[in-house]
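Removed: one protein chain of the complex. Kept in place: all other protein chains.
Let's look at chain A:
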Amino acid sequence: MPSLISPAERDYILKGIECNIRADGRQRPDYREVILETGVISQTSGSSRVRLAGGTDVLVSVKADIGPVLVDPETGEGADKGQIICNVECAPSASQQFEGRGADELNNELTQMMTRFLSHNTTTLSTPSSTTSSSTAASNNNGAGGINLSKLCIIPGEQCWILYVDALVLDYGGNLVDAVFMGTRAAIFDTRIPKTEVQDLGDGNFDFEVLDDAEDTEVVEGREDMPICVTLNKIGARHIVDASPLEELCTEAKLVVAVNRSGELCGLQKGQDGGIEPSLLLEMIQFGKTLGQTLIKQLDAKIKAEAEADMIKRQNGQPVVKLGFFAQ
């Protein structure tokens, strides 16, 4: 990840974007090739690895663990809800700048963004253009992350599942946010939570057993409604998606649009110093939503195909071999 860019280089990228041709030959709304595989780490409850051609490489793991429910002392809410705890970490090997404490700020920013988009319980943000559609997500009582947290509760008021989502950035090639969210969505998709059996011990006491069979598990409910993020970078008067590291250096303003499969806006965050005119902002949001929906559709199709292929192999008694880190 370069930290500086020469005026000539900047000028070259800027002009290119103006002419709808980018340094690597893409057009403005073009995404790089995305390589996605799930189930890469068998010890986790769910995992995925996302790579964007040209560098960015993110490994996401989900670990389901049991812990006490978190009750909001003021509202008393949360007694019947599970939790999602996110953490993003950039490996020092990903970039020179991540060495030492260099990645702290980025880690924090990404972690907070993930926490906000996935587990924070605000209802879907509504924008003027999507007021009608936004109510669906809000009505099913799911958080902005789409995941049904109530389903993660084991004994109301006592114990619940906590999903620890850990994203590890292995290599940096631009557009980290999108990659992290894509990976997270795929990892949650892959996650299997053990079934529990709650026993009534009488006297208002409950205990539960965890079924030991790794196959007898449940998927995370609401996983289809999880959003992904599309980062739009405003460069000059135009905006592009899936920016490369150099393009990111030219970015004046950045807009992260989180969107779910039904096109609902689940989160919005602006970055960098530059401003965005309102008309461009709306256009960018609209564009992000459309692109995000298409991306989700393609990702879902890919994950589904992979799961089906695995199932067929297992039924035939063939071993399911993941490429994992042997993949090119």
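Observations on the model:
Please note the rule applied: contacts are C-beta pairs under 8 Å (C-beta built on N, C-alpha and C of every residue); 3 or more make two chains touch, one makes a residue touch a chain; residues count from 1.
By our rule, contacts and distances are computed from a predicted model.
Looking at the choices "Ribosomal RNA-processing protein 44", "Glycine cleavage system H protein", "Glycoprotein-N-acetylgalactosamine 3-beta-galactosyltransferase 1" or "Centromere protein L", the name in the UniProt record of the chain not drawn here is "Ribosomal RNA-processing protein 44". Set against the missing chain, the residues A:64, A:94 or A:246 yield one that touches it, A:64.
Note that of A:74, A:105 or A:203, the residue touching the chain absent from this view is A:203.
Checked against the full complex, the candidates A:211, A:237 or A:323 give a single residue touching the omitted chain, namely A:211.
Summarising the interface, chain A meets the missing chain with residues 42-45, 64-66, 159, 194, 199, 201-203, 205, 207, 209-216, 311, 314-315, 317, 319.
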